[in-house]
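One protein chain is absent from this view; the other protein chains keep their places.
After this line comes chain A, so read on.
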Amino acid sequence: MTRKLSYDLLAYAAFAAVIFWLVPTLYAYDGFELNTFARYLSLAIVAMALALSWGTAGLLNLGQAATFGIGSYAMAMHLKLRASDGLPDFMGWNNVDTLPWLWVPFESLTFTLLAGLLLPAAVGGIIAIFMFRARIAGVFVAVITLAFLVAFQLLVIEQQGLTGGQNGLTGLAPLNLFGWSVDTYSVGFYYLVAACLMAALTIGIYVSHSKFGLILRAIREDAERTRFFGYNVSSFETMVFCISAALAGWAGMLYTLVLEFASPTYMSVSFSLAIVIWVAVGGRESVIAAAIGAIIVNALEGRLSDVFVEGWNLMLGVTFVLVVIFMPRGLFGLVTYLAGAGSRLRQSRQDSPKTSAPIGSAPHAQGGR
């Protein structure tokens, strides 16, 4: 086992202990408090999804909110149908008198759960195929995905009869998960979201330690070189976009459950940029770090945005700029740097007696760096 994998597994275990045991204990198993934390955890999933494409492959997807939104609307459509007797109320207000064909299959929970994963993956995949076949890379990926997000949100708002327009989908029924009626303010629901996050992180860690993940890192550094080893770079890039989009859709489904409504603001540019900030703060090279970044920033927002109602967005922006300038690898980079410095220091302590150099001479100076 490589050293890096064992570190990742250690971090994974510690993180699991924190969200399964420490957090519920700190909140005294209070369902209301844990509901707030479940919201952070679902956002952590969309952050780790972005870390996969951005951190591993270097593809900055600014349209992540679109695939997140598709997942959240998929879940909301199902719950809206459960809550309505026949036609959902907003359709009547918009002179829609029969259930649109797009809505019909969402009667089924199994279909909904699959659609919440596969529709985002398909949308992400189609955009990716067009971009990466044409060898679009770097900042152009960000521009194109951002343009897609803007167009997509407009479309969703415009199609009022289908999507509820600006209001989104509200008045949802609670989820009935194969016989378990999910109470969003219960400890059980918190554990459901936490388990989903751990599953998503498992996928993320698997992907980054597979040969696939290694090739993605090679592509991030030099896509051109990688082609000369026989790798079809665009198919790798497309696949990581699909995986990332599916995870974002998954996060979106959970988010609808937590907040009990779906809104077009989930597909806004500012939300998409916020995801980028969380990942940058945590560290884009590690899926766990990205998840932690999302939790930290959102928890801070929960505390501080009450105090500084207007100033919060400004503070978030400033934090982002500071992180990019002073901590380009995020908290993850800081931790690995400190760990590295620690082991270098230990190394130099061990080395110095052997080299029997006078105290304060070269080996110390070198190790102290």
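Basically, a contact is a pair of C-beta atoms (placed from the backbone, for glycine too) under 8 Å apart; a residue touches a chain by one contact, two chains touch by 3 or more; residues count from 1.
Quick note on the criterion: contacts and distances are computed from a predicted model.
Engineer: UniProt name of the unshown chain, from "Formate dehydrogenase", "Nitrate reductase subunit beta", "Sarcosine oxidase subunit delta family protein" or "Urea ABC transporter ATP-binding protein UrtD"?
Structural biologist: Options "Formate dehydrogenase", "Nitrate reductase subunit beta", "Sarcosine oxidase subunit delta family protein" or "Urea ABC transporter ATP-binding protein UrtD" narrow down to "Urea ABC transporter ATP-binding protein UrtD" for the missing chain.
Engineer: Of the residues A:27, A:111, A:191 or A:212, which one touches the chain left out of the display?
Structural biologist: The one listed residue touching the chain not shown is A:212.
Engineer: Which of A:6, A:108, A:235 or A:343 sits in contact with the chain that's absent?
Structural biologist: A:235
Engineer: May I ask you to list the residues on chain A that touch the chain which is not drawn?
Structural biologist: 2, 206-207, 209-212, 214-215, 217-218, 220-222, 224-233, 235-236, 239
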